[in-house]
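The other protein chains are all here in position, but one chain of the complex has been omitted.
Right after this comes chain A.
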Amino acid sequence: MSKALLEVEDLWVRFASKKRVVEAVRGISFSVGRERVGIVGESGSGKSMTGRSILRLIRHPGQVEAKKIHFDGQDLQALSEKEMRDVRGHKISLVMQDPKFSLNPVMKVGDQISEAYRVHTNASKTEAKERSIEMLNAVQIRNPERVYDSYPHEVSGGMGQRIMIAMMLIPEPDLLIADEPTSALDVTVQRRVLQIMDKLVQERGMGLIFISHDLNLVASFCDRVIIMYGGRIVETCRADELQNAKHPYTRGLLNALPDIHKPKDQLSVLERDPKWIEDPSVDAFL
């Protein structure tokens, strides 16, 4: 059993309005070591909120509450906002889903990547540029010099996503939270991006939280899977055993997928059981 990099206990994320309180994440506990952990679930299951709450990126009126959020022995909840800024990017970095909203539209792509590097290292401008172009190359951007001098609106969605990934990986974080990092990418590029992340986990011992709705991908890419529904963890298992998952929700998701090799007339539709919402959350420790 490897030592846990991130430990989260009893995490709640609530959004209070005048009329009612919406609970996006409801008391989940999990830990992540130097491994690839997949979090799967549908939209609204709280998987993205989980990723964001670790980095304290939930905005008002959202409230995060947890018994424990420890990263590498450090209590993240006790840190000041200034200290938190040092954690973000340098130690834990987050690749967000949509490059359209996550890149600064009035700043050149290259400047954004170099900035990410220079904030956390003492590198010179030229050195940062070299590293940035190297990184753009690594995420398979043809013509990285041209892209370096482009604005976000001048690149395609898939390229934007790769730029984000380059930006997040350049400070060499210990933990990468990737929120649907490849869903906008073509299969060939997707594979390349996964290989880059895989390499970082294997060689540098980076931890990875891979948030996705693609069950096949998570099953083949990750070491462990956490399945979320209605803000709770309904099941957790080894990724290679996902096909034998027991919870009816996981089974329903698996059955809803069309399969190239097993043609059927009708896809089975997920029947939701209200009991799933009420069931206690399953702990997903290492």
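In this text, a residue touches a chain if its C-beta (ideal position, glycine included) is under 8 Å from a C-beta of that chain, and two chains touch if they have at least 3 such contacts; residues count from 1.
Definition applied: contacts and distances are computed from a predicted model.
Asker: Of the candidate names "RNA polymerase subunit sigma-70", "TlpA family protein disulfide reductase", "ABC transporter" or "PTS system, fructose-specific IIB component", which one corresponds to the UniProt protein name of the undepicted chain?
Answerer: Of the names offered in "RNA polymerase subunit sigma-70", "TlpA family protein disulfide reductase", "ABC transporter" or "PTS system, fructose-specific IIB component", the one UniProt assigns to the missing chain is "ABC transporter".
Asker: Among A:194, A:208 or A:282, which residue is in touch with the absent chain?
Answerer: Checking the options A:194, A:208 or A:282, the one contacting the hidden chain is A:194.
Asker: Taking the full complex into account, find the residue in A:81, A:265 or A:278 that is in contact with the omitted chain.
Answerer: Answering carefully, the residue with contact to the hidden chain is A:265.
Asker: Could I get the residues of chain A that touch the absent chain, sorted low to high?
Answerer: 42-43, 156-158, 186-191, 194-195, 198-199, 213, 215-217, 219-221, 252-253, 256-261, 263-270
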